[in-house]
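All protein chains but one are shown at their positions in the complex.
Chains: A and B, in written order; residue numbering restarts at 1 for each.
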Amino acid sequence: MNGNFFEDFALGQNIRHATPRTVTAGDVALYTALYGSRFAVQSSAAFAAAIGYPQAPIDDLLVFHIVFGKSVPDISLNAVANLGYAGCRFLAPVYPGDTLSAQSEVIGLRENSNRKTGMVYVRSTGLRQDGTRVLEYVRWVMVRKRDEAAAAPGDHVPKLPDALEPAALGAACPPIEQNSYDFELAGSPRRWGDYAQGEQLDHRDGMTVEEAEHQLATRLYQNTARVHFNLFTEKQGRFGRRLIYGGHVMSIARALSFNGLANAFHVAAINGGRHVAPLFAGDTVFAWSQVLSRAELPGRGDVGALRVRTIAAKDRPCADFPYQAGADYDPAVILDLDYWVLIPR
Amino acid sequence: MNGNFFEDFALGQNIRHATPRTVTAGDVALYTALYGSRFAVQSSAAFAAAIGYPQAPIDDLLVFHIVFGKSVPDISLNAVANLGYAGCRFLAPVYPGDTLSAQSEVIGLRENSNRKTGMVYVRSTGLRQDGTRVLEYVRWVMVRKRDEAAAAPGDHVPKLPDALEPAALGAACPPIEQNSYDFELAGSPRRWGDYAQGEQLDHRDGMTVEEAEHQLATRLYQNTARVHFNLFTEKQGRFGRRLIYGGHVMSIARALSFNGLANAFHVAAINGGRHVAPLFAGDTVFAWSQVLSRAELPGRGDVGALRVRTIAAKDRPCADFPYQAGADYDPAVILDLDYWVLIPR
Partner (left out) sequence: MNGNFFEDFALGQNIRHATPRTVTAGDVALYTALYGSRFAVQSSAAFAAAIGYPQAPIDDLLVFHIVFGKSVPDISLNAVANLGYAGCRFLAPVYPGDTLSAQSEVIGLRENSNRKTGMVYVRSTGLRQDGTRVLEYVRWVMVRKRDEAAAAPGDHVPKLPDALEPAALGAACPPIEQNSYDFELAGSPRRWGDYAQGEQLDHRDGMTVEEAEHQLATRLYQNTARVHFNLFTEKQGRFGRRLIYGGHVMSIARALSFNGLANAFHVAAINGGRHVAPLFAGDTVFAWSQVLSRAELPGRGDVGALRVRTIAAKDRPCADFPYQAGADYDPAVILDLDYWVLIPR
């Protein structure tokens, strides 16, 4: 219960994480209340059934957060920083009633030169009760050593993909009955072919975050990272207050992206994500996206993929698409997320 | 995604609103957590089944808020003010698992003399997945023009009923097995015949509203009105802070009204509603009601209707029934709601 320190990890180590979790209609309602998401496939059983899902699937990022949360007690309880994600793929749909569990393999370890911390790379996998893999991703974190004098437990940095290939996408999306996809009901007429590479979309709305909200969210994911919940300790820490779970920002940005990407009903993969700056309660999150590229999925005429960069910023509307300022990020930017979404063709 | 401006509407126009929404036990739990509602029929499947419902129905106002929320992006995203409701009838019960969608017909348009805004009247309808109408109501809002020079898109103010006739009530209430209605378990011995026209009821309790609460509620309804969520923008606005969704006040007042109206298990219709003054986080809502009239429902011996005026006030207990002060409302009043409830005879 004190979590692993850097020297506790070993290359190739496999960790089965605690607390399996059955996802239900209750989680779906809370997710809606927390983010106000409006994608029709996840919102409506009738809409989902019409296009070929057996029922409304669980929001992809809710699956991500639950799987991620399970890994926290073993992987990142002693993390100084959560540095990045790569190679995140959704492999099978998750429905209410499914039970999720998680495991991680340690695929990289490198001690930092100060010998106080080290980088830990893990490939985490989310599993359904029948053993089906529903999600996998790599993340890397900087973890404290318990004892500076301890030997480094390994020295290997894995090669990670910049982005998933289109051929790797779509496993979690059943064949879609395009003729039954009601674009009016979904909120936008724009299909895959209507987006152009390089196109920039201001998602317009802003959402202010309250302490109670991010705490409810992060506990819903059974994520035990202490910085999110413990004002007593954090008051004395680096920021003087509770830090909001980075995944909360991802879900807000995704919900805001409905304004412009209403038919991007499925996050098929996350190529990479950076939590550029922390978010605190009282801040207002805005977001915008750029279409990085378009891709066909091999063998699928029903849906196409858009590779999208979504930028979230705090206390700054995004009509002028803030991103970089010289070599650095614009100081308002808090999230830089590169991912693939699927849209009907 | 910028919403319609006054000149974008046309008389007779029909709009199918986006994002169908399946209502579940998760929404019911959240609604209970947000308002603490205690009406037995909605709270207990066993109670509901005993009196003739197939299962516990979804709270009427939750249905209203979800249908209302869907209309916001098309009707009132550019509204200056939400001016009123009329002729709201609940037409069929809604149960967990049902999917709701909404559509609106533009039934009135009148430009204001300043030519900057206009009144838009819509009749909105909530539909179940099988096409059954579950709710209809008229609302009118004052909407900004995009371009002051634009021609008015129409000039017609519809005639609206002051109140629904008793014969129009009860479609959403199945025949009730009165002998199985357990008044003790429901919290009060008072039947329809025990209320007198003119009777005033202080609902006694007060409920303080937090920012996180009204944001969770309003997102649960997928209501995208910006004033409720965006502190960054609202700080610079008229009130300097986020405005609470008027429907949140309606649900608080309805929940408080259990103290005095415990057996008023169904809101059959809303004759009219005025959000007299804004509510902000930190304020405490109190409420009282007056019985405006009693009515039998044609052909029904199981339930009777009470027409009730419920007044909500902020930071002011209602033991002395605050309402008007001269020609104006008492300054503490925030809601004046005129509606029909059904009670066992």
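The rule is short, and it goes like this: contacts are C-beta pairs under 8 Å (C-beta built on N, C-alpha and C of every residue); 3 or more make two chains touch, one makes a residue touch a chain.
These numbers were taken from a predicted model, which means no experiment stands behind them.
Although one chain is not drawn, the whole complex shows that of A:Thr132, A:Gln197, A:Asn230 or A:Ser293 it is A:Asn230 that touches it.
In the complete complex, the residue from A:Glu210, A:Asp283, A:Asp302 or A:Asp330 that touches the missing chain is A:Glu210.
Touching the missing chain, out of A:Gln55, A:Gln178 or A:Gln222, is residue A:Gln222.
The residue touching the chain not shown here, chosen from B:Leu62, B:Leu109, B:Val122 or B:Ala186, is B:Ala186.
Set against the missing chain, the residues A:Lys145, A:His203 or A:Arg242 yield one that touches it, A:Arg242. For subunit B, the residues touching the chain absent from view are 24-30, 32-40, 43-47, 56, 184-188, 204-208, 210-213, 216, 259-260, 262, 282, 284, 286, 315-317. Residues of subunit A in contact with the chain left out of this view: 1-2, 16, 18-22, 24-27, 29-30, 73, 96-97, 99, 101, 129, 210-213, 215-220, 222-224, 226, 229-233, 242.
To be clear about the criterion, only the chains that are shown with their structure count from here on.
Rounded to whole angstrom units, the spacing between the C-alpha centres of subunit A and subunit B is 36.
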